[in-house]
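Removed from the display is one protein chain of the complex; every other protein chain stays in position.
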Amino acid sequence: MSTDHDTISMLRDAVQRYTNDHYGFLDRAGVLGRAPGFSPRAWRDYADFGWLALRLPEDDGGIDADAAAIGVLMEAAGRRLLLEPLLASAVLGTGLLLRTGSAAQRQAWLPQLADGSVKLAFAHQDDANAPCVWRDGLLDGVKTGVLHGDVADRVIVAARNPAGDAVLCMVAAGDLAASSYRLVDGRGAANLRFDGARAEMLGQPGQPAQDAIALALDEAAVALCAEAYGVIASLVAISGAYLKMRKQFGKPIGTNQALQHRMVDMYLLQEESRALVNAAQQVLALPRAERERVVSGARAYVGAAVRRVANEAVQMHGGLGITEELDVSHYFRRAMTIDSLFGGRDLHMARFTAHSLTADQPGEQPCVPM
Amino acid sequence: MSTDHDTISMLRDAVQRYTNDHYGFLDRAGVLGRAPGFSPRAWRDYADFGWLALRLPEDDGGIDADAAAIGVLMEAAGRRLLLEPLLASAVLGTGLLLRTGSAAQRQAWLPQLADGSVKLAFAHQDDANAPCVWRDGLLDGVKTGVLHGDVADRVIVAARNPAGDAVLCMVAAGDLAASSYRLVDGRGAANLRFDGARAEMLGQPGQPAQDAIALALDEAAVALCAEAYGVIASLVAISGAYLKMRKQFGKPIGTNQALQHRMVDMYLLQEESRALVNAAQQVLALPRAERERVVSGARAYVGAAVRRVANEAVQMHGGLGITEELDVSHYFRRAMTIDSLFGGRDLHMARFTAHSLTADQPGEQPCVPM
Amino acid sequence: MTEDIQARAERLRQDIRRFCRDLPADLRSKSQRHQVLDKDDYLQWMRLLQAQGWAVGHWPREHGGLAWSPLERFVFEDELARHGCPWVIPFGVKYVGPVIYAFGSAAQQQRFLPKIVNNEEFWAQGYSEPEAGSDLAALRTTAVRDGDHYIVNGQKVWTTYAHWADWLFCLVRTGREARPQDSISFLLIDMKSPGVTVKEIRTMDGYHHVNEVWLEDVRVPVANLVGEEGGGWTYAKYLLKNERTAGASIGMAWHALHRLRELAQEQGPDGGRPIDSPLLSNRIGSLELRYLALEKAAYRAVGAMMDGTENGGEASLIKLRGTELYQDIAESLVDLLGAAGIAYDPAALHSAGLPPLGPDDAGGIIKDHFYNRAATVFGGSSEIQRNIIAKAVLGL
Partner (left out) sequence: MTEDIQARAERLRQDIRRFCRDLPADLRSKSQRHQVLDKDDYLQWMRLLQAQGWAVGHWPREHGGLAWSPLERFVFEDELARHGCPWVIPFGVKYVGPVIYAFGSAAQQQRFLPKIVNNEEFWAQGYSEPEAGSDLAALRTTAVRDGDHYIVNGQKVWTTYAHWADWLFCLVRTGREARPQDSISFLLIDMKSPGVTVKEIRTMDGYHHVNEVWLEDVRVPVANLVGEEGGGWTYAKYLLKNERTAGASIGMAWHALHRLRELAQEQGPDGGRPIDSPLLSNRIGSLELRYLALEKAAYRAVGAMMDGTENGGEASLIKLRGTELYQDIAESLVDLLGAAGIAYDPAALHSAGLPPLGPDDAGGIIKDHFYNRAATVFGGSSEIQRNIIAKAVLGL
């Protein structure tokens, strides 16, 4: 079911207003690099505004938000480089719990997700030397590169049962050993070790778990696209303003046609990215093959776009572009994580390439794709 | 043995003087598209100047020219879009005959190659449905896309004997059926059918023939690189002059920085192409693996460069760029044939990629590569 | 955008698909093989469209149109091009017709519009001049008033199909205002007038698409002035705006991509298929991805036009991406043809003979590769489109 236009519009206004007022670059700088690596106050505010409950059904205090509504939040995360575990907890963790959790599990966790008192992370990347195995309620193995695994209260883990079926299970932070570090963009991550950790199963093993994982990873890809669009839009705006302001040889550097044309190419990437984000948001409910084609296409294109735009923005800012003090370098680093998290660009490009757009005759193509 | 600097310098002067004076764009236009598709007068002149005998030993009236000397001629072929069968006959055909022909064969043909009365072509591309088989002095099969196969007096054919060994043999034009056509750049080509055609063997079957063919194709690649460099150098000069001359919005279009920077990128490709041409000319005598790495690298890079420069030159000339009347469109078409003839760019890129430049430790690398 | 409009556009697309299936065999075969079409082919084609009411579907009903939304117009151009249909020659139906019904006198509307609707007169466009390409304001062709006539002198260039045209719509200079734009007027010139000379410009595909048109003391009745003297710049801008949607470039890209994949999937004589090369597969995938991005962005742009939320860069975006993508696909097609991609026989393209090497459409593919190098120049070069976005959208 799609979130209605007015709701999205109101959400957009609210998110913009809040992040403009309370998540300026200096506010963020005060949070960055200090424990816990994000702003607990902002997190409480998000909860108060209902943003952490967006995905919840209306009966549970949410709005049953679709990908477009989630995208509003993710775009803001890109525009303002939010450091809170929105993607890990409010999008992925909450989505997995909603889709696979039992009634009891939902009842136990949804209220705490909504009020922000519990943060989730999703651990999907096995260490090849120690794959995660779930057996009789206990989990062994290692997961690497878990986004916000450093601050999650509970971690949802993709594992296998002894029969080799995919399973999803949940482990409390106290029951695992986390080795925490920062990603290049300043957000926290962790490698997690499970030594017979208590792990409650979510949903059904086998194909259902596999499907849930695949969908969650596609949701992550779409959310990252929206975040990437936010980064691109910010960098286009920042760079355009800088080209008008910065003078060299007695005139604004934006009067140089070579820079103008490169700014235009950045703008074209921005417009295409926005359109692809919208398209990808609309296919999440479709059958897997159709979903994957557009999601992976969008992820590959937008991932390349955000890297390219970030490279150009840094270059246009000259020496300033590589300083810690200027926001541009922080967008550059965010672009790297966006393009890499939850399966990098090459993977998605290969998946897109495997699905031909043009194999059918014209008469078999969908009609007006709006 | 390398041709000495003074000889190359004199040859360069002579070739430039002749082609400037007698091979202007209008001279060429008078030849183009009419039988025989090249200028017999220019061909006679080349013979008179000794250019068709460059590769011959001094005893046979040549100068035993190396690839750098041949490159002077090929570069001019690119700069002035020469239509004569220089590559097919004076470079490839003559080279194959010199390297594989018996004393009697050399004695029979070298004088006629030197005086231009015999033109050779090299047919190497089998029609997959009718591969060429040589048996007891007779040849059967089909070859496609034979450059200058329309005007060659004799064709050297890469075939197989009944045992499956590679052989090289020579067929007179009267003994084959040629279906002639034009390439996009106006030069002639033909598909050739041999029906029990009389074919005298050149050299030895098996590995010797294979090696001779591989070397001939590498020589063709190097010659095409030099030709491509000639095209690039002409297009850079022509486009630069046009940008200074053509006015729009009251000033020369060359004052637009975006065009300036694109011209610079064309210039960089020109300089790199020239350096790669020189490098490739110097490795032809090396063992096959070393030869192939540099030759194929040069061929792949320069092939891409000439296509890109041609695209840019056409674009910079606006509507004029795509007219038959302007030389630019003819360079564009020549760039296509250069990048395709005797094995396209993808093949060479794959060959280059298979040879790592950097697999060795620094200490094992060659020293000063000049 | 309302669901009603979308539903209408979808119905139109289905209608076009049926129409394309039922094209006359000769036209279908020629256009599938990218043969050269001559004037009779084009007239037949335009009449087929007219029989459906589509050639002027975007016109208002009072002038014989179907009052299409921008979305329907886009779908129309896109879908025809997807099927590899011939070009919908725009000079009458898309360019001059709307100028006449928007700015022309009642007499001009009566005289000219029905013959455009019914394809009875063939139009050409007299805009560019040797010294006025991207900067139209620099045009030099003059029209000097002499009683009931203008005496027109000058030279136009890149005039597509002027050698077939009955009429030329033409920008001329009728005064010497301070702003050069303010003295430009919009004249309709009968190509049979004494003093009109058409001179062929052959393009690098070996064909005759475009011309120089020389105008020497050509007498044009004042009644053929559209609107006001000095108003030509306004009408020209209206025409350009009307030219905007450019769905055809997207459909053309789709058609060429489809052919590219088809060719890559054909088994070669050695049993292998080109598509099995990961590098080629990736090259095609990258082009398809650019197509996907363009398609999605284009529909957004059409939506903005319909919602009135345009920023002025939409048309430039579509033209830039569409033409540059098409050129890259065309280059990939030629590369994929290998030896057949450099074997060219222009005569065969006229006579519907076979190309010297390769598949039946090899010659047509090469021809399109050549001629479409102009796509990034004609109708406002890519450089001009980037300048427009830099100024109008980015404020640089």
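Just so it is clear, A, B and C label the chains in written order, and each chain counts residues from 1 on its own.
Here is the rule we use: contacts are C-beta pairs under 8 Å (C-beta built on N, C-alpha and C of every residue); 3 or more make two chains touch, one makes a residue touch a chain.
It should be emphasised that the depicted structure is a prediction, and the values quoted were computed from it without experimental measurement.
Hidden chain, full complex: it touches shown chains A, B, C.
Residue A:Q125 is the one among A:S2, A:Q112, A:Q125 or A:T255 that touches the chain not shown.
Residue B:A300 is the one among B:I8, B:A233, B:L284 or B:A300 that touches the chain not shown. Between the chain not shown and the residues B:G254, B:G319 or B:G344, the one that touches is B:G254. Mapped onto chain A, the interface with the missing chain covers residues 125, 128-129, 144-145, 179, 181-185, 189, 191, 247-250, 256, 258-259, 307, 311, 314-315, 318-319, 321-325, 329-330, 332-333, 336-337, 340-341, 344-346, 350.
Touching the omitted chain from chain C are residues 277-279, 282. Counting the whole complex, the residues of chain B in touch with the unshown chain are 240, 243-244, 254-255, 257, 259-261, 263-265, 267-268, 271-276, 278-279, 294, 297, 300-301, 349, 352-353, 356-359, 362-363, 365, 367-370.
Note that in this section only the chains that are shown with their structure count from here on.
Distance from each chain's C-alpha mean to the overall C-alpha mean is smallest for C.
Separation between the centroids of chain B and chain C, computed from CA atoms only, is 39 Å.
Centre-to-centre spacing of chain A and chain B amounts to 53 Å, using the average Cα coordinate of each chain.
Residues of chain B found to touch two or more other chains are 256, 258-259.
The residues of chain C that reach two or more other chains are 383, 386, listed in rising order.
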